[in-house]
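The complex appears here without one of its protein chains, the remainder shown in place.
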Amino acid sequence: MSKIVNPSVEYPANTWPLLFYGAAVLILAGIMVGLSYILGQRHEDKDTNTPFESGMKVTGSARLRFSVHFYLVAMFFVIFDLEAVFVVAWAIAFNELGWTGYIGVIIFIGVLTAVLVYEWRIGALDFGPNGKKILKAQKEFK
Amino acid sequence: MNIYDIVFYLFAAITLVSAFFVVTTRNIVYSAFNLLFTFFGVAGLYVLLGADFVAVVQIMVYVGGILILILFGVMLTNKITNVQIKTGTLQVIPAVIGVLLLAGVLIFKVFLGTEWKSVKTDIPVKTTAFALGKLLITDYVLIFELLGILLLVVLIGAATIARREK
Partner (left out) sequence: MQDFYNILPLILVASGIVISVVIEILSDNSEKILPWFSALVLLSASVYSIMLMNNTGTIFNGMLATGGNVYIFHFIFTIGAMLIILGSIDYIKKYGSYFGEYYILILNAVLGMMIMASARDLFMVFIGLELMSICFYVLAGINRKKLNANEASLKYVLLGAFASGFVVYGIALIYGTAQTTSIDKIIAGFVPLSHNILFITGLFLFLVGFSFKIAAFPFHQWVPDVYQGSATTISGLMSTGGKAAAFSVLIILLSAVAPSNANVFRPYFAVIATLSMIYGSIVAISQNNLKRMLAYSSIAHAGYMSIGLASGNYESIAGIIFYLAAYTFMNIGAFIVISMIEGENDSKLQLSDYVGLNAKNPKLAALMALFMFALSGLPPFAGFFGKYYVFISAIEANLTWLAIVGVISSVISVYFYLRVIVLMYFKEPETSVAVHNSNYGVLAAVISALFVIVFGLFPGTLLDLITSFLK
């Protein structure tokens, strides 16, 4: 049985700037956090561990239950994020792909535009309370 | 042992240790944050393999998107942050047999059966994004368009489940 050969990975020899940069970031961040830890004062008072040490009193837990709508928006973000990944892959090779590639991407984006309009139409992109409704109610109130 | 090996072991250690904590931590928020380091470590490994585009996608989509989604899910669920995850184990024996078989095959075939070598060259690594983009539009164009339809389904499905009642 033949041995599987690891697809040979080729590393450039002169990547030391990248490594230097990475090390610099780590050291700098370490110094900043470490120094404030060493030099900072320590005290243990009544409000030390509250979210707003010198502000208002906390009225309740931050663990409120949010509307599922926020999750939907986050999900849309991930999906359109993915779409962007594919379009970027095409854009990098744009010059070589020419018009055939352009048509391919137009179909891809067209499908997703249709669904974006659909989301808009059914109100999946509406955030929070309906502003128009509130304004209308206010006018009637006056 | 050169500098690349050190970086590799660093990223591998980050991935494995944080993955261990993802599974063992009892608090679901800690699990989610440990997952961040797992994704990050895997992205580092992709860079070392010369897969730059996949690494960027890993950071953009997994760290920047999916992890946020998980944290959102935790946040939006009432009182889940203090809930101890109940992890009862059922069917221990079949699971152990299955995992040992798979692990055995992987260890003996992949770990011991591969000639691991890293070649050092002076040639700068070319970006893989160009070749990927070209393949996506030429050879795999049908898959590309179908992915568009797949994303369409996901969007419609999400909106259908979470839609306001008429």
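Chains here go by letter, A and B, matching the order in which they are written, and residues are numbered from 1 within each.
Going forward, a residue touches a chain if its C-beta (ideal position, glycine included) is under 8 Å from a C-beta of that chain, and two chains touch if they have at least 3 such contacts.
Note that the structure is predicted; figures quoted are calculated from it, not measured.
*Asks:* Could you run through the displayed chains and say which ones the absent chain touches?
*Replies:* Every shown chain touched by the left-out chain: A, B.
*Asks:* Of the residues listed, A:27, A:84 or A:114, which one is in contact with the missing chain?
*Replies:* Checking each option in A:27, A:84 or A:114, the one touching the absent chain turns out to be A:114.
*Asks:* Which residue among B:36, B:60, B:131 or B:154 touches the omitted chain?
*Replies:* B:154
*Asks:* Provide the residue numbers of chain B that touch the chain removed from this figure.
*Replies:* Here the touching residues of chain B are 102, 105-106, 109-110, 139-143, 146-147, 149-150, 152-154, 156-157, 159-161, 165-166.
*Asks:* Take the complete complex as the reference. Which residues in chain A touch the chain that isn't displayed?
*Replies:* 1, 4, 110-111, 114-115, 117-118, 121
Just so it is clear, only the chains that are shown with their structure count from here on.
*Asks:* Once you find the CA centre of chain A and the CA centre of chain B, what distance in Å lies between them?
*Replies:* 16
*Asks:* Going by the contact rule set out above, which residues of chain B touch chain A in the complex?
*Replies:* Within the complex, chain B contacts chain A at residues 3-4, 7, 48-50, 53, 57, 60-61, 64-66, 68-69, 72-73, 75-79, 81-82, 109-110, 113-125, 127, 129-134, 136-138, 141, 144-145, 147-149, 151-152, 154-156, 158-159, 162-164.
*Asks:* Provide the residue numbers of chain A that touch chain B in the complex, in ascending order.
*Replies:* 3-6, 8-14, 19, 63, 65-72, 74-79, 81-83, 85-86, 88-94, 96-97, 100-101, 104-105, 107-109, 111-112, 114-116, 118-119, 122-124
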